[in-house]
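Have a look at the structure below before the remarks.
Yeah, one chain of the complex is gone here, protein chain that is, but the others are all in their spots.
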Amino acid sequence: MSNITRKSFLSLSALSAVGLATCGSDQGGAQGGTSGDTDTLTCGMTQDIDSMDPIKAESAATRELLFNVYDGLVKPDVEGNLNPAVASDVSVSSDGTTYSFTLREGVKFHNGEVVTPEDVKYSIERYRDSTTGGSLVSAFAAVDHVDVVDESHVDVVLKEPDTDFLAYFAIGITPASVADLEADPVGCGPYKFSSRSPLEKVVLEKFDDYWDAEGTAYIRTVIFKVTTNTDSIGMELAGGSLDLFYRLPEAQLSQLSEDAFTIYEGGMNLVQALYLNNAEKPFDDVRVRQALAYAIDPQQIMDYVSGGKGAEVGSSMYPAFAKYFMPELNDVYNQDVERARKLLDEAGLKDGFSFTIQVSNAHPQHIETAEVLKEQLAAIDVTVDIQQIEWSSWLSDVYTGRKFEGTVVGVDASALNAPSMLSRFASDADNNFVNFSSAAYDKAYAKARAAIDDDEKTELYKECERILAEECASVYIQDLPSFVALAKRFTGYEFYPLYAQNLATIQPSE
Amino acid sequence: MATTRTRSLLARIPNPRLFCAGALIMLAVITLIVIGMVWMPYEPTAMSPDRLQGVSAAHLLGTDKMGRDILSRVMYGSRITFLVALGTMAIGAGFGILVGAVTGYYGGIVDEVVMRVTDGLFAFPTVLLALVIVSLFGSSTLNVMWALGIAFVPSFIRVARSEVIRCKHLDYVKNARLMGVRDARVIFVHILPNVSGVIMSNVMIGFNNAVLSEAGLSYLGIGSQPPYASLGQMISEAQEIFFTVPSAVLGPGMVIVLMVLGFSLMGEGLRAAEGRMA
Partner (left out) sequence: MRYVLKKTATTLATLLVVSLLLFVAFQLISGDPATHILGTGATPERLAALRAELGLDQPLPARYLMWLTAFARGDAGVSYVYHQSVSSLLSAKVPVTFALAAMSFVLMCAIGLPMGIACAKHAGSPIDRAVMVANQIIMAIPPFFAGILISWAFGMGLHLFTPGGYVSYETSVPRFLGYLVFPAVAIALPRAAQLAKLLRGSLLEEAGKNYARTAYSRGNNTNGVLYGHLLKNAFLPALTFLGMSLGTMLAGSLVVERVFNIPGISSILLASIGNRDYPVVLATVMLIAVFIIFVNLLVDILYKVLDPRIDEE
């Protein structure tokens, strides 16, 4: 910044107090939204995105935003089905190793180019390249090679049969002609990238040449605004600087007027649990883990953290995955303090013990859950120390380093398939951060992966869930509720069963 | 001896009304803290289904989003905040005045080095310095105290040093030195008591700054570990329920204001005697 600029700020600032009343009155009428403007929607997000490049998308916020910019060969819908998108048709060979895609005709990228089989091959290869790829590299390691059959057909050949793999083809297809997607994000989704200012905002514009007439966006401009201070979101919504916020803390709902906002209620699509380090004493003893599970009451946690909202889970699967979710597992451990004490006694911990719950300071709901857990576990003489740490420290110490006793966190799915939620509990999985180790589980999981018949496969995955619950890999709690506030002049918000926010469905009300 | 001094001190209070007002406020805050050590209306961590209650007879300041009694939490939080501020001052002023006075008096290479280190520390705003220290050693009440204490040292070095330098050229100090008074005695008996006005005013400002900085740090998410919270943490957590339960923000906020105000009014009552334009 030059000195001249600084000087002009200095001189202007003295005047601005005078100009204040006028500035204020400009926006004074803006109560309840950026006036009646339905061309622009401002949507808040509590953290900046990781990257505009889909292969580097890691956080929920990033995936939610990029869902609007990049379309895949298939695209999930609100019910969790995978519908044809960039591909008009897909078939899987009977041995489950070859996925054949027919590309839809005339799908255009934001830069005007038509999507070609080469682009598809290029995109998939970027995902599996371990030097550039992001969090899906390990999943795409299963791809053996990609064949461009002709100008409208692509075959993807897997190393081993895997009928769950289709969900991964929801990944964004990007043009082979654009090398740096960070600087020049080009996809073929309903919104195209307009501008980004780190930690301030990302601006998207409606893409007029979107392939799907029914899925075309209504709102011209969408601004994703970074609002790092979660505590003041209610105020910003009420004040009119935000029109849409998903995952609004429950306590802030009461700050919003019913006349100005529609509140949608859904789930966050994650499994929140007290994840226990199964390799660490005393949690290497299944009885101790079960004692904790008997001591806690998920409903009470929901009562205190989110006013009773939320959905109980009993294993590593959340309710929106209707196909695999097993409500009966919620009752494997109903609160029973006597039983919990007895189990501790059997494990030689009659007088209780103490342990530390590490929790990321970026996630208020997890901190609050830990606070309730501390109260509940005190009833069986288990003393909890809560230690808030930064997300980076959590990643390195707890998740990667596995140096922890207990942690409260939400585990989500990177794709719409069962392995996304279950693969990490195989004893040799490199993301098995809880160090769960069960021969029965490993066997059931391997069988499920190898199965071709869908019904058989589903049953085997359910078996895996049952083992996780019975061996009490961790103390499963809930899928956190997600409250979405949308200014009344808009309508059409829809919940997806995984981290996705589809802004193309939002439209002016009347 | 002690009584004579006390009496003479009391007699010298230039503005007893201001002083007493401050003392009363401070007494009220300290009473709140002391009572909180033996009795609180509820356990400050005990949750109840009565969430987000407004002010009532059962909950004088209402309840927070987890149904915990805000008054009890304020009592507990005041204790944390007060102790952090005291500890910060003990560390910051203690080290700072000692080092600043000595190096300012002797000057030379040691002074130069200390000033450079001070400049180095000074180049970090308090909050930033504390942020780095707490990131390194983990977030806890004790670490916040140390971090703020260390962050406050440079300002005391600077004030003590500049005052000592200012005074060492004054006649009475020169005379004392000529008469062969030992250096330590010159510094601590001759100079420091004479600049105590400025230094005391800095300690008072410092205590207040410590309370305020602790609050600022809490707002950035650094401080005591849950379920306990200092006053600053309570305010930032309660911001989201400001409209529903205003007392959740205003309650701890008022205690911070009173804590700082009481102390500074007392100081003001003592200071007003220093002079007057003719």
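Observations on the structure shown:
As written, the chain order gives the labels A and B, with residue 1 at the start of each chain.
Everything below uses one rule, namely that a residue touches a chain if its C-beta (ideal position, glycine included) is under 8 Å from a C-beta of that chain, and two chains touch if they have at least 3 such contacts.
Quantities reported herein were computed from a predicted structural model and do not represent experimental measurements.
Touch, as defined at the top, links the missing chain to these shown chains in the whole complex: A, B.
Within the complete assembly, B:159 is the residue of B:145, B:159 or B:245 that touches the hidden chain.
In the complete complex, the residue from B:30, B:60 or B:198 that touches the missing chain is B:198. Contact with the omitted chain, checked across A:138, A:194, A:300 or A:491, is made by A:138. In the complete assembly, the contact with the undisplayed chain comes from A:400, out of A:177, A:400 or A:509.
For subunit A, the list of residues touching the undisplayed chain reads 1, 5-6, 9-10, 12-14, 16-17, 19-24, 26-31, 47-48, 50-51, 56, 58-59, 130-131, 134-138, 182, 197-200, 226-229, 232, 235-236, 238-242, 362, 390-397, 399-401, 411, 414, 430-431.
Residues 18, 107, 112, 116, 119-120, 122-128, 131-132, 135-136, 155, 158-159, 162, 165-166, 169, 197-198, 201, 205, 208, 211-212, 215-216, 219-220, 232, 235-236, 239, 242, 249, 253, 256-261, 264-265, 268, 271-272, 274-278 are the ones on subunit B that touch the missing chain.
The definition used in the following text is that only the chains that are shown with their structure count from here on.
Centre-to-centre separation between subunit A and subunit B, using Cα means, comes to 43 Å.
Residues of subunit B that touch subunit A in their complex: 45-47, 49, 51-52, 65-67, 135, 138-139, 221, 225-227, 236-237, 239-244. Residues 229-235, 238, 249-252, 254-255, 303-305, 307, 361, 367-368, 370-372, 374-375, 385-390 of subunit A are the ones that touch subunit B when the two sit in their complex.
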